[in-house]
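One structure is given here, and the rest of the page talks about it.
Some chains have been omitted; the remaining ones sit where they do in the full complex.
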Amino acid sequence: MSTVKLLTDREADAIPAVKAVFDDIRATRKSEFINNFWRGLANDPALLKRTWEGLKAVMTVEGALDPLVREMVYIAVSTANGCSYCVHSHTAAARARGMTEAQHAELLAVIGLAGQTNHLVTAMQIPVDPEFDVSAN
Amino acid sequence: MSTVKLLTDREADAIPAVKAVFDDIRATRKSEFINNFWRGLANDPALLKRTWEGLKAVMTVEGALDPLVREMVYIAVSTANGCSYCVHSHTAAARARGMTEAQHAELLAVIGLAGQTNHLVTAMQIPVDPEFDVSAN
């Protein structure tokens, strides 16, 4: 149950601006599978296009971070934001990029620890140490 | 301005259970610097000890994830939780572990993108695709 319609392939194919994005998703990912997120965004072809192009630029190109690391960071943010769908989709993506069980377990441990110390810091309202100031560099 | 006292070195040294943890932090990190987080936790030596041992086990030992990756995951969680102190301290820690400007920039881009798509997914209440089900594996 979503707050927007999820476009079927037939509905998506009928809107050229949507079809173009779906085709690019399939070509970039080398897979026929289009997940529900894009089917929801397809109600607004301009938002769909901007969002896909942003994601493509950040997640799929060569860069300074390993693509698997980017997926793990994505899981971390999605967890802290409580986005169930996002945790599922990016855990699947991380597995597809080779995340091992041991790496997943460590990722969970870091996420849990950060959750704990974030709460402790906020409850104590700890002031930032001047040593952390990057502008001093 | 914090909600607890931040123990000075003199005060910490006067409590053997606190001194033992501070000594271990210094030895593990090969640095004399004890940041404010530990000085706040030192009001409860048992909580200080448990928290430090948890962090030491997760962040400093050899493992399946590069220590720098763990710090970047920590930054990601801390950002989504809005913990200012934690963002500062773990960005400093990531830099100390060799994070380059290019890596930091990519990390920011992934965090921003995840923030965006997390919100879009939640606003649309997208149902999880069955293809993401790990139990089907």
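Each chain carries a letter (A and B) given by its place in the written order, and its residues are counted from 1.
Here, a contact is a pair of C-beta atoms (placed from the backbone, for glycine too) under 8 Å apart; a residue touches a chain by one contact, two chains touch by 3 or more.
Note that the coordinates shown come from a computational prediction; the quantities given were computed from them, not determined experimentally.
Each protein chain is a copy of one sequence, and the assembly as a whole in this entry counts 6 such copies (shown in place: 2).
As a convention for this text, only the chains that are shown with their structure count from here on.
Note on chain placement: the centre of subunit A and the centre of subunit B lie 20 Å apart, centres being C-alpha means. Interface residues of subunit A, counted against subunit B in their complex, comprise 1-4, 6, 33, 35-37, 40-41, 51, 54-55, 58-59, 63-65, 69-70, 72-74, 76-81, 83-86, 88-92, 95, 100, 102-103, 105-107, 109-111, 113-129, 131-132, 134.
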